[in-house]
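Take a look at the structure set out below.
A single protein chain has been removed from this complex, and every other one stays in its place.
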Amino acid sequence: MLLHTVNKSPFEKNALESCLNLSKAGSGVFLLEDGVYAAMKGTVWADKVTTALSDKKVYVLTPDLAARGMNTDNVIDGIEMVDYAGFVDLVAEYSATQAWL
Amino acid sequence: MEGDVKKFMYLNRKAPYGTVYALESLEVVLIGAAFDQDVSLAFVDDGVYQLANNQTTTPNDGIGMKNFSPTYKALGDYDVTKLYVDQESLEARGLSVDDLMPLTYEDEDDDWAEKPSIRVVSREELTNIMDEQDVVLSF
Partner (left out) sequence: MKFAVMINEGPYQHQSSDSAYNFVKAALDKGHEIFRIFFYHDGVNNATRLTIPPQDDRNIVERWSALAKEHELDLVVCVAAAQRRGLLDENEASRNGKDANNIDESFRISGLGQLIEAGIQADRLVVFGD
């Protein structure tokens, strides 16, 4: 299974949308850089992310949340919060990494 | 499959000319072809525009950049024969396979019959193909 990385805000680019459309059940979606905004509750993307959580794992990089002033309390339930060490573990855990640049 | 052959996918999601990604991606594909790996290319989102027919950059009133689209036609000679185009991306842009360059390769396993390199695939097919990859280079 692939670990898909998304580093774009869903409000600016369609990287997240394409990633969700073209990723298999059981794969992982890793949000970093501006991609972390997609992890927040209350956005117009929250429903899509919640739906994705039904058959995929979604992860968010906490240092990128912190840098942007995003409160971890407002991260969508079910999204796993990891630091860079956790990022490394995930890359090792999944069979390959695919970046949605 | 031999142990030292990996599945390499080049994922192209950006249009040509506006940025250099499409051109420099193609340069990687050409070099990579010499390594005898199992290579495929995926064209998703604006990446499908890389394959548009009739790209014209010079002379006269052109943009003055190198038209690198003919290079895609040479890919077959480098044994790069699997160019997957996301059907939904094509349709969303009002395009069909007829708007793309007619890319072909000669199949050595089939008496060198000329076959199309471009394979328009559904989301589900592309998702499965992507998931089999060992290395995905994104541009």
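By written order: A and B. Residues from 1 in each chain.
As a convention for this text, a residue touches a chain if its C-beta (ideal position, glycine included) is under 8 Å from a C-beta of that chain, and two chains touch if they have at least 3 such contacts.
Everything numeric here is computed off the predicted structure, so don't read it as measured data.
What are the shown chains that the left-out chain touches?
Over the full assembly, the chain not pictured touches A, B.
Among A:Met1, A:Met70 or A:Val91, which residue is in contact with the omitted chain in the full complex?
That would be A:Val91, which touches the missing chain.
Could I get the residues of subunit B that touch the absent chain, sorted low to high?
Here the touching residues of subunit B are 4, 6, 8, 20-21, 24, 27-28, 31-32, 34-35, 37, 134-139.
Which parts of subunit A face the unshown chain closely enough to count as touching?
Within subunit A, the residues that touch the unshown chain are 5, 7, 32-34, 63, 83-85, 87-89, 91-92, 96-97, 99, 101.
Everything that follows uses one rule, which is that only the chains that are shown with their structure count from here on.
Measuring from the mean C-alpha position of subunit A to the mean C-alpha position of subunit B, what distance in angstrom results?
That gives a centre separation of 27 Å.
Please give the residue numbers of subunit B that touch subunit A in the complex, ascending.
It is residues 11, 13, 44-45, 86, 88, 123, 126-128, 130-131, 133-136, 138-139 of subunit B that touch subunit A.
Give every residue of subunit A touching subunit B within the complex, in rising order.
The contact residues of subunit A facing subunit B are 1-2, 14-15, 18, 21-24, 27, 95-101.
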